[in-house]
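Here it is, the structure in full.
The complex appears here without one of its protein chains, the remainder shown in place.
== chain A ==
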Amino acid sequence: MAALLAAGVMSLGALSACGSSGGSDSSGSGSGDGLKVGMAYDVGGRGDQSFNDSAAAGLDKAKKDLGIETQESEAVDGEAESAREERLRTFADAGYNPVIAVGFAYSASVAKVAKEYPDIDFAIIDDEEAKGDNIANLVFAEEQGSFLVGAAAALKTKSNEVGFVGGVETPLIQKFEAGYVAGAKAVKPDITVDTTYLSQPPDFSGFGDPAKGKTAAQGMYDKGADVVYHAAGGSGGGVFEAAKSANKLAIGVDSDQYKTVDASLRSVILTSMLKNVDVAVYNYLKSASEGDIPTGVRRYDLKVGGVDYSTSGGQVDDIKSKLDDYKQQIIDGKITVPTKP
């Protein structure tokens, strides 16, 4: 029976992978004489209230300001590597240049397809592994933004204990953890930081399982933590609920979550670590439209506004000057934030 279960699960993965090739929807064209940009989203696509949406916002702004033509397509959960490659090739064959891939899931496919189309420029968000003369890696200094929210947590805690809930223990999410812990310790060297991850790769369920996020955060609040930061994508909603029922605080991630969560949960959101994918996408397209297409690693950090912390809700107003002081020190290079825990 166990073997049967395994076979069932595997065939589920394989079938769903080849069964669907991802819906692609045209979103009209701009003025025509500008660039033709193809954007391949990760699972979720537009409307995910996370980094896909953020990338889309950057694209929309570029379309409006720069008069470019765009085409979009999104990935489906559990699809095969070949499906991602095919998506990129479709763009390249149709004359879209540059092609932007959203998310580290595209790493291998961008590296491969970029070699096949040396005349077309590719950009990939959140990944440094894919290297090539025609590849731009748009990455973020998540550790710097996380440092600031870690400092905010340490300034706000009354129990001298804060927590971190990661979605999946990948090097990317470990950057969030490292920055957060460093920020908290910079304010209070003796602070206790509880950390946990909801799943281990290759199990990526930790990004979409709010029940697990809630259980993990509840455990931290029960232990005495009074601020918990999540970098757990869709599981983060569970962290906010746990904060609500424990009457404690939580910190959001990627976008200003104060603005997107249910109204009843707003009061628990201390701040959010902002990762401005839209800024990166817009800047990349702006350079491209000026004929100066970027290649290689482009790091969006505090200095260029690639990451930041949010102030909606006003819960960090009283410590804003201290946070901005840390921000300046990081920008000036006086504080170097670690990227590994």
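Operating definition for what follows: a contact is a pair of C-beta atoms (placed from the backbone, for glycine too) under 8 Å apart; a residue touches a chain by one contact, two chains touch by 3 or more; residues count from 1.
Please note the rule applied: contacts and distances are computed from a predicted model.
Hidden chain, UniProt protein name from the list "Cytochrome c oxidase subunit I", "Electron transfer flavoprotein subunit alpha", "ABC transporter permease" or "Bifunctional protein PyrR": "ABC transporter permease".
Contact with the chain that does not appear here is found for just one residue of A:K214, A:K248, A:R298 or A:K327, A:K214. Contact with the undisplayed chain is limited, among A:S205, A:N247 or A:T336, to A:S205.
Set against the missing chain, the residues A:V76, A:A186 or A:I293 yield one that touches it, A:V76. The residue touching the chain not shown here, chosen from A:D48, A:D121, A:E161 or A:D278, is A:D48. Touching the omitted chain from chain A are residues 1-5, 8-9, 11-12, 15-16, 19-20, 43-49, 53, 76-77, 169, 194, 196-200, 203, 205, 208-216, 218-220, 222-223, 234, 237-238, 241, 245, 260-265.
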